[in-house]
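== subunit A ==
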Amino acid sequence: MPAVPRSSTLPALALRRVRRFAAPVLGFVALTALTFLGLLAITFFIGRVVPIDPVLAVVGDRATQEQYEAARQAMGLDRALVVQFADYVWQVLQGDLGRSVSTNRPVVEDLARVFPATLEMATIGIAIGVALGVPMGVWAAARQGSWTDQVIRVLALLGYSVPAFWLGLVGLAVFYAGLGWVAGPGRIDIFYDGIVPPVTGLLLVDSLIAGDTGIFMNALSHIALPAAILGFFSLAYIARMTRSFMLDQLSQEYVTTARVKGLSEWRVVWIHAFGPIRVPLITVIGLSYAGLLEGSVMIETVFSWPGIGNYLTVALLNADMNAVLGATLVIGAVFIFINRISDVLYRVLDPRSR
Partner candidate 1 sequence: MRMLSRDWYLDDAPASRLQANAGRFYRAGGLLLRNPLAVVGGAIILLLVLTAAFAPWIAPYSAVGQDLSARLLPPSAQHWMGTDELGRDILSRVIHGARITLMIVALVAVISAPLGLIIGAVSGYFGGLVDKVLMGITDVFLSMPKLILALAFVAALGPGIENAIIAIAITAWPAYARIARAETLTFCQSDFIGATRLLGASHGRIILRHVLPLCTSSMIIRVTLDMAGIILTAAGLGFLGLGAQPPLPEWGAMISRGRVFILDQWWVATMPGFAIILVSLGFCFLGDGLRDVLDPKQGGKS
Partner candidate 2 sequence: MSAISLQDLDISYGTAKVVEGVSFDVAEGESFALVGESGSGKSTVLKAIAGLAPDWTGGISVLGQPRGHRPDRGFARRCQMVFQDPYGSLHPRKTVDTVLSEPLQVHGLGNRDARVEEMLGAVGLDRRFRFRYPHQLSGGQRQRVAIARALMLEPKVMLLDEPTSALDVSVQAEILNLLKRLRAEQGLTYLMVTHNLPVVGFMCDRMAVMNRGRVVEIAPAAALHDGSFSDPYSRALYAASGGTAHD
């Protein structure tokens, strides 16, 4: 028979465990909720002081006063601001983000369409940024002062300085129009559009699920350029931060200790100096990923990418508050989520924080 006696201690143990974990979890939930509430409140009230009349987006500029009033009432804009806000929060709690006035659809539906597009691009972008940026930063730091270092530094600084839309257009002109290496704007060639059933909303993934490599290759060739440009920007940031973290580490005494032990240079750099910077690096990467997930309006516009950045901007310019709030909420959630993940990784990777 299995160890029965243990079961008697189980409830007590569970209780203790619940206590141990419940407090921080509750605290975290409360904090997150408050952050969200703050986020919503700020967005909401900014949205209301913007001198754009949200009703106009619904009724257009030729509507009569009666139609205007009716729409205003239907949108609930005639009530006190605080009531509107409370109402909105209540709705959100029930999982309803309302209807967008500029697309005339539920915001949730819109977000389910635009967010995966951004997610797909940002993920590839950050992957490029990390895959190239980290080694470049490490390399530059290990050879501080050499010409490789200078080249990498200048390259990284360029990534800070080049306007995104300019690079996007030039990229299109060169790689799409000039060399024909990549496909043009948009997520996919139109005659491939709508063929694979959307499962995740990520075209690359969906096409693989459907087993259609043609579509996969096409989507890949569409996403390559914008993602590469985003990748370049995050690469710049990541390489820079990596280099600077690495320089800090390389001047640490324990790196000298590692050398005293006679370790190979590779080991000194990648194991000893790089080890401790994984944590701050993850924070940096997390933040720049979150930044990419906000959606780059510029890149999305240039590449006709139906992403969340564009959606949010258009909504904002039309004072389409449900859409703005919904999108902000999603972005805020992503931000908080990524922050949490990097916190967890932090704890896993840095013994000092345990």
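Following the convention adopted for this analysis, contacts are C-beta pairs under 8 Å (C-beta built on N, C-alpha and C of every residue); 3 or more make two chains touch, one makes a residue touch a chain; residues count from 1.
Keep in mind how these were chosen: all candidates are chains of the complex that A comes from, given by their letters.
Computed from a predicted structure; not experimentally measured.
Undergrad: Of the candidates 1 or 2, report the single one touching subunit A in this complex.
TA: Every other option belongs but stays apart; subunit A touches 1.
Undergrad: So in the complex, which bits of subunit A are touching candidate 1?
TA: Residues 31, 34-35, 38-39, 42-43, 46-47, 49-52, 150, 153-154, 157-158, 160-166, 169-170, 173, 177, 244, 247-248, 251, 290-291, 294-295, 297-298, 309, 312-313, 316-317, 324, 328, 331-332, 335-336 of subunit A touch candidate 1 in their complex.
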